[in-house]
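Every protein chain of the complex appears in place save one, which is left out.
For reference, chains read A and B in written order, and residue numbers begin at 1 within each chain.
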Amino acid sequence: MGELAVTAECGPPKGADPDAILRKADLLSGKVDAINVTDNQTATVRMSSLAACSLLLSRGLDPVLQAVVRDRNRIALQSDILGASALGIRNILCLSGDHQSFGNQPHAMGVFDLDSIQLVQTIKTMRDQGTVLGGESLTKSPRLFIGAAANPFADPLELRVIRLAKKIRAGADFIQTQCVYNLKRFKEWMSLITDRGLPEKTNILAGVTPLKSSGMAHYMRNRVSGIDIPDEVIKRMEGVNKTRQRKEGIQICVETIQGLREMQGIKGFHIMAIEWEEAVGEIVERAGLLPRPSLNQDRGQFFYVV
Amino acid sequence: MTATLTGDEFTVALFYCQNTPGSGEHERRSLEKRFRASLRLYPLPCGGRLEPRHLLRALEEFADAAFVLTCPAGECRYFEGNLRTEKRVQHVRNIIESIGLKPERVGSVMNSKEDPKPLVVIAQGIMAEIARLGHSPVLHPRPPWTDTKEKGEMPCDYR
Partner (left out) sequence: MITAEQKPIEEIRRMIEPYTSVLLIGCGSCVAECAAGGEKETAILASALRMAAKMEGKTPVIHEKTVERQCVKDFILPLAESIDDYEVVLSLGCGAGVQAVAELFPQIPIVPALNTGFIGETRDQGYWVETCTGCGDCMLYWFGGVCPLTRCAKQLLNGPCGGSRDGKCEVNPEVPCAWQLIFERLSAFNALDRLEDIYPPKDWSQKQGLGPRKIIREDQQRQET
């Protein structure tokens, strides 16, 4: 308790090979407290998050099961929660999910039986009251650390603050934010949510993503929602030679973490280096976040740290 | 030069706005006398009153082509009648194209603002155009061994 937590993210393969995810996990081992495993991200069929988390457990790592509400109804979701807990998964992140039209199954039905906030509430009820939706008792309650996502950079700002309050009231033990590049704007959001006393009711982990190239910076700024990359950052990436851009991206990421450390209410960082898991180790080291505390077998690393 | 008609005359249905210059009773009668069965004239209080089904009925029953003549841009007495006509005619062109007719068999002519022509001049122009299109395969179905669709083909020859 009292330490800053560090989590990272990795995506399961578009195939049935368990080694693909294990290799990524090995790169992150010892560098972070817990590893998020994405759930059919971008609505593209990948190995299920639940299965991939189970593989990570077999390596002695602490996975965060990402669960989207796009693909499963409340029966399947509650069932997966029980299954996850039974397997030893201790963390779950509740998300809406990218719309089905974005991926390789655009003709699929989007389920959306529950939304992400209702899912948080459902898991909390299962854990703390030992019942499923509708009130029937469970024979054994799941044990899970419940998380939700927050986007400080989307509009309208006032509605985002209301939504964060709802997530926390619904039972979110931790919040992972969208990746930060604009510290000023992030501070504004922090100040608004601090006014409502929200940071102390949960554990906010600020998201960061290292830029690989100036092209990536432009793409993210123009094509991905909720990403705010200030001009200074774009200029920095453009200002260096192509071969040195990765280095610069990591440098900016480290500086962002250092800037975020100064802020009250931040309990840790969520490093999203998708398909660049090697970078996480370097970032964590240079930001002075190593060594990570040793694994607490009973409660799971992550739970323990925050 | 008069349009050369080879014995089987082409028939055009021409719907026109009554505000067109030279479209009074007298001029209309003289036009009808001149072209006889080849030109059937339908006056309208506004080109915008024309409905797609009027054009289609004409093509279905007797016309090789059906046209509508409206007032110049900005001069429609009912403000947007002539603009609506354009859209409707395009809609009809899409429909007839989908069944294999040349979309050129239906058209709208917006009279010139600077130099508005009388009905007779427009009518003559259209008649000359239609001679190039040839007979409509709706009224003159081809022998079964030829392709029934005419889009993209040369004007037909029934001999």
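By our rule, a residue touches a chain if its C-beta (ideal position, glycine included) is under 8 Å from a C-beta of that chain, and two chains touch if they have at least 3 such contacts.
None of these values were measured; they are calculated from a predicted model.
Enquirer: Out of A:Asp155, A:Glu232 or A:Glu285, which residue would touch the omitted chain in the full complex?
Expert: Answering carefully, the residue with contact to the hidden chain is A:Asp155.
Enquirer: Which is it among A:Ala5, A:Ala67 or A:Ile117 that touches the chain not included here?
Expert: Here the residue in touch with the unshown chain is A:Ile117.
Enquirer: Out of A:Arg70, A:Lys212 or A:His270, which residue would touch the omitted chain in the full complex?
Expert: The missing chain is touched by A:Arg70.
Enquirer: What subunit A residues would touch the chain not displayed?
Expert: 69-70, 74, 96-99, 101-102, 110, 112-118, 121-122, 133, 149, 151, 154-156, 158-159, 162-163, 165-166, 169-170, 178, 225-226
Enquirer: Tell me, which residues in subunit B touch the chain that this view leaves out?
Expert: Counting over the whole complex, subunit B touches the hidden chain at residues 51-53, 56-57, 59-60, 95-96, 98-101, 137-139, 141, 144, 148-149.
One rule holds in what follows: only the chains that are shown with their structure count from here on.
Enquirer: Where the CA atoms of subunit A average out and where those of subunit B average out, how many Å apart are those spots?
Expert: Roughly 66 Å separates the two chain centres.
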